[in-house]
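A short worksheet on the structure shown next.
Missing here is one protein chain; the remaining ones are kept as they sit in the complex.
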Amino acid sequence: MGGWLFDPAHWSGTTGIPVRLAEHLGYTLLTLLIAAVIAIPLGAFVGHTGKGGFVIVGLSNALRALPTTAVLILVVLWAGLGDFPVYVALVLLAIPPIMAGTYAGVRAVDPVTVDAARGVGMRESGVLLQVEIPNALPLIYGGFRGAALQVVATATIAAYTGAGGLGRLVFDGLALQEFGQMLAGAVLVALLAVLVDLGFAGLQRLTVSPGLRPVGTGGKR
Amino acid sequence: MTWIFENWERFWEVTEVHLRLSVVPVLIGFVLAIPLGWWASRSQTARAILFPFANILFTIPSIALIVITPVLLGVKILDEINVIVPLAVYTLALMIRSVADALSAVPGNVVAAANAMGFRPLRRFLTVDFPLALPVTIAGLRVATMSNISMVSVGALVGLGGYGQLFTEGYQTDHTEKVLAGLIGTVVLAVLADGLLLLIGRLLTPWARAGR
Amino acid sequence: GDPLTGDGKTDPAPTDTIVVGSANFPESRLLSEIYAEALSAKGIKVSKKPNIGNRELYFKGVQDGSIDLIPEYTGVLLKHVNKEAPEVGADEVYAALKKALPAGLIVLDKSSAEDKDAVVVTKQIAAQYSLKSIDDLVPYCKDLVFGGPPEFQNRPDGLPGLKAKYACEFKEFKALDVGGPLTVAGLKDNTVQAADLFTTDAAIKANEFVVLEDPKNVFAAQNVLPLINEKKASQQVRDTLNAISKKLDTKTLLELNQKLSSPDKPEPEKVAKEWLASAGI
Amino acid sequence: MPGYAERVKVFGIYIQGDPIGVVVTTGGIRRVIEFRAVTKRFEDGTIAVDELDLTVEAGTITVFVGPSGCGKTTSLRMVNRMIDPTSGTILVDGKDVLTVDPPTLRRGIGYVIQQAGLFPHRTVLDNIATVPLLSGWDKRKARTRAAELLEIVGLDANFGKRYPAQLSGGQQQRVGVARALAADPPVLLMDEPFSAVDPVVREDLQNELLRLQAELDKTIVFVTHDIDEALKLGERVAVFQTGGHLAQYARPTELLAAPANDFVASFVGRDRGYRTLTFLHADVPVHPVTTAKLGERVTVTDWTLVVDETNRPKGWLSGVDGEVEVAEKDLISGGSLYDGSTLRGALDAALSSPSALGVVVDDVGAVTGVVKADDVIQALAKARAAGEVPK
Partner (left out) sequence: MPGYAERVKVFGIYIQGDPIGVVVTTGGIRRVIEFRAVTKRFEDGTIAVDELDLTVEAGTITVFVGPSGCGKTTSLRMVNRMIDPTSGTILVDGKDVLTVDPPTLRRGIGYVIQQAGLFPHRTVLDNIATVPLLSGWDKRKARTRAAELLEIVGLDANFGKRYPAQLSGGQQQRVGVARALAADPPVLLMDEPFSAVDPVVREDLQNELLRLQAELDKTIVFVTHDIDEALKLGERVAVFQTGGHLAQYARPTELLAAPANDFVASFVGRDRGYRTLTFLHADVPVHPVTTAKLGERVTVTDWTLVVDETNRPKGWLSGVDGEVEVAEKDLISGGSLYDGSTLRGALDAALSSPSALGVVVDDVGAVTGVVKADDVIQALAKARAAGEVPK
């Protein structure tokens, strides 16, 4: 495997590893963006109103059960080749954890805090945006990072429909019985996943209020 | 839908395989996750080792893991072991966290009360900690089961994979209905499994619905 | 094997189940159904293991005894067991193949049905560059994108062969699937201008694709034949399978493929049974 | 930032900031909050508040007290429309609260809840600045105001940057009060604000509240289930009975002297007579006492109070025969000291003293004489005769 991975020939050109990495990252980030735009408002709204929680949990579980390959194939069969089927499949994969995390996060905000928010005269939008969401951020990030890991791992299947990404290495390696190439693909995917996760961990540190960090025995009364 | 009825026998055949390939890994992964999760719930070191490891395991693309497993295990190429092992690994990776979180969430004063009454560690684990961790554990198990059921299809790459067979065939012959049949099968199986776990959870944790 | 026949005789007991496998493309699936149905009609116990990925995978399966019988093609199978094999003619390939197979595995009679890889272009491309054979393509290779299965890049009867024998190097290679819907779609929407398809693919006719001739024989002869575990090849099995090979020709294969991809999408099992009945096997 | 705290000390009642919201205090006694036949029945049929008629006077602390589930919280929360009544009307300064949009109404009413209910994701300063910012103050002004309030509630400026989780329970409560005061609302609602802190801190917070009220002159409705707290803080106390029924609404002294019914009597509890003394200001004769200094040689015939250089009490010497040198080891430790405030203090000083003589001290702790229990009893009788103790 090392041989394949460290062969300089595989690090250049339009099909070189850097290109594949960039493509893979591209799929991942755009997917997460779309999924977040859909899932966070939904989860937050349902968490805020407390109505429809059952639907949210059921829906995310059902979505989790959807085999990504099948979704991919179906969309290809309906809509033809291209990146669109890949995004549909990956977004469907990313929605459940993000939605569940957001829902759980908003629900888990201490009712006393929410009550206080209303008590000081916040409107419902203020309660949600200024209090519930900031307090739910750790759990929202939890769901989001879980989704990111899965998307990075699963973006591999883009190659199934002829598209790029690190999946190319895996699929080509599989077809050629080049285990070195395949393993290199798998390792790079795992590595990318770790890097992406680190990136979001950094973002989380920057955006989550320090007041929500677990405090050691020193800080807490 | 008509495809399912017209080809009931074949549908049932892949269903059986799919069911077996999803249930067995979940059971294995879950059973292994209990001691490891317990360890992680008690020791910071264990967490520091197990969690990143589980995370990385989870990021290995299933396609790659399923294809590589036969090479690593050296068993017969068409043996179901080749799908069961990687899926069990994924379940394990998911469930270590669930079990550890569930055990850590057992209220400290209850644990203290158990210790103070003279429970020895094993008995305490079996009769206090673990039962109290069940609701969270089962929630985790539901998620793990769902993703397992959906992932079994990838096994089609190595000639296994239950409904995955229908996806491949349907794809190659441009046969939407066959793909849909597999999809429906998967979702129905998932919903049934989810319902069953929910029911088991309720039966095992009657106290969770008491009060409020 | 059956414990009662522990004397190592090659003729196995008729109670032994034969596991019939197939690769993961429709024609292989169909052929394996034909074999399986014919055998079971003869009272031989059969179990099916369809869609076992590609050759690299299922060949291991035949070797380790996971499956006993699978439809194969002479040329590619030969190249698989011996990368350097130079033979291209049908009979030479067949003869070489018989010799090259590892111990325990045998092939039975080859049929006249041939399904080989071919360089295929759309009608428009063919007209634009007035293409009839790969030779005509050579001046334009550097401007065109070629699509095919990932392994086509490394196979001796893939890009290396085209380069060696025609000095044709494409602008780019796009990894698609093994003569499947991706490749067809790629050609149709001009993502690729030339592609590797199989000659019996119903899509060629349906889309009016043009199969380019291969005067320099990059693609070796590819006659359909059964690859079988020697231990399972009882006389009755041999007779049945050989009878099929005798009846099977390229035209039949094309028709059967067209039937499979017809709008009502019949199951391969059904198509196989119908053909066996009509062929009187 | 020396400015504000000093100004508070120097000028007494001086609070910066614009009064906002629908309710504006104008000084003088005015009915600020009126409950008129207010009933709240929850969906499940629970009657939490039953035909409540009650007027909370402006500029006073009114305490709602009663056993768990008697409808205190529900009554309180109807004032700022956290809950809407099933029937009846609530008027704040004559205006029906139901005619005001809830968020606007709430910004004009400070609300302090049990366990503070601070926003965990905001710093202490930002927590306090919440309402001013919601009401559209500019950021700098809101912050300055928050910093001032931090001092008013007795917290050091460096707490401003901390997060709630880094504060003790008592500190969180102070911040909760500061937050409620931030926009200088004329009305404050406080729902068991001190119940989560330990008794020592609780007493501090109660005293702070009394001090603040003396300075800020708000109309405060305070909920508690602790009768002692109610008697200590309330100018008027409303005792609720289970079922959402108002059992008695009166001044603490009336409550102690004449409970309206058995429920109130038992809720107010034992020691009613003794506690009444809290509300009576002393008019007890101070008798002279024989004192001696440590190290002196004195002839002790009766109880002698030993004092230090600055005349502060050290302990008692009981009557011994002959001349002795006053030594630390012979001292009998004395009871509580009486600072001239209430009859209760005087009686306790006398009762707790080994000599039965309660030591009276002045502002700096120097002995000025002694009081006797008998005198307290007589003072009580006099107060009764003068009608100071309600019947």
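Lettered A, B, C and D in written order, each chain numbered from 1.
Going forward, a contact is a pair of C-beta atoms (placed from the backbone, for glycine too) under 8 Å apart; a residue touches a chain by one contact, two chains touch by 3 or more.
This is a predicted model, so every value here is computed, not measured.
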item: Where the missing chain makes contact, among the chains that are shown; value: B, D
item: Contact with the hidden chain (one of D:Leu256, D:Val284, D:Val326 or D:Val370); value: D:Leu256
item: Chain not shown: contacting residue from D:Arg140, D:Arg270 or D:Arg297; value: D:Arg270
item: Residue among D:Ala37, D:Ala157 or D:Ile332 touching the omitted chain; value: D:Ile332
item: Sites on chain B contacted by the missing partner chain, in the whole complex; value: 107, 109-110, 112-120, 123, 128, 131-132, 205-207, 210-212
item: Missing-partner contacts on chain D, residue numbers; value: 67-68, 198-200, 225-227, 256-259, 270-274, 276-277, 332-333, 335-336, 344-345, 347-354, 356, 373-374, 377, 380-381, 384, 389, 391
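Note that in this section only the chains that are shown with their structure count from here on.
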item: Contacts common to chain A and chain D (chain labels); value: none
item: Chain pair showing more contacts of the two, A-C and B-C; value: B-C
item: Innermost chain, taking as reference the mean of every protein Cα atom displayed; value: A
item: Distance-maximising chain from chain C - centres being C-alpha averages; value: D
item: Separation of chain B from chain C, taking each centre as the mean of its C-alpha atoms, in whole Å; value: 38
item: Centroid distance [mean C-alpha coordinates] between chain B and chain A, Å; value: 20
item: Multi-chain contact sites of chain C, meaning residues that touch two or more partners; value: 181
item: Touch-based graph of the chains, sorted into line, ring, star, complete or other; value: other
item: In contact (per the touch rule at the top): chain pairs; value: A-B, A-C, A-D, B-C
